[in-house]
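To start, the structure itself, in structure tokens.
Missing here is one protein chain; the remaining ones are kept as they sit in the complex.
Labels run A and B following the written order; every chain starts at residue 1.
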Amino acid sequence: MGADPAEDGGGGVNPWPYILAAYLLAAVGLLCYLLSVSRRTKAMVAQIATLRRFSKDTMR
Amino acid sequence: MTRKSKLLMGAIIVAAALSYLIYGGIREAAVYYITPAELHEKGASAADRSFRLGGMVVPGSVHWDPGTLQLTFRLTDGKEQVAVMHTGSPPDLFKEGTGAIVEGKYMSGNLFIASTILAKHSEEYRPPQAGQAQAKDLYRTLMKPPEERR
Partner (left out) sequence: MIGRGLERALGILAVIGLVTGLYTGFLYAPPDAVQGEVQRIMYLHVPLILVSYFAFFVVFVTSILYLARRCERHDAIAHSSAEIGVLFTALAIAAGSIWGRPTWGTWWTWDARLTTTTILLLIFIGYLMLRALVDDPSRGATFGAVLGIIGFLDVPIIHMSVVWWRTLHQPASVLRPGPSTVAPDMQVALYTNLAAFVLLYGYFLVKRVRLEKARWELIRLRMEGAA
């Protein structure tokens, strides 16, 4: 008679899929955020440059 | 304008979810589970109603039939005991002498039919005892009843 269910089959879920999923998800999330900040900064800087050029042109 | 209205809709959904969680969620979470003694106090009014019941799995009370997947055990809070029946395999950390929380219906005759079994674990983290287990066969050894370990 099994005192513990896991002894008679089913016992011990493989932990690695869970560990890898957690770490990979975090890695992807952090990298995506880093890319998003860089992308947004680049877009801002480009807009600033355009505006500066434009204001110089109109001043002339 | 469309970006703004989308944002506004999102903000309203977030605000609604927040108020629901703050008013309803916290009240429900405050009584996350009841103990066997509290269940017994309810007496006959508890019969046929759904609860979340928490306690320690009484050592020696676990019976498991791998053929029918029938699991029975008793939960205790040190004062009272409740017999629990469940169909299906419980989480790996479910063991005699540790905490468990079950969700389901209380029947008459001090029997609880659980649809879900949750294993509670402590905040203590330590390596396996020397010679107890290597990482590889850790799982098998862990699954032995408490008396056989150590």
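General remarks:
The rule is short, and it goes like this: a contact is a pair of C-beta atoms (placed from the backbone, for glycine too) under 8 Å apart; a residue touches a chain by one contact, two chains touch by 3 or more.
Quick caveat: nothing in here was measured; it's all calculated off a predicted structure.
From the options B:Ala37, B:Val58, B:Leu93 or B:Ile113, the residue with contact to the unseen chain in the full assembly is B:Leu93. In the full complex, chain A contacts the hidden chain through residues 12-13, 15-16, 18-19, 21-23, 25-26, 29-30, 33-34, 37-38, 40-41, 44-45, 47-48, 51-52, 54-55.
Even with one chain removed from view, chain B keeps its contact list with that chain: residues 4, 7-8, 10-11, 14-15, 17-18, 21-22, 25-26, 28-33, 54, 90-94, 101, 116-129, 132, 135, 138-139, 142.
The rule is short, and it goes like this: only the chains that are shown with their structure count from here on.
Chain A and chain B have CA centres that are 32 Å apart.
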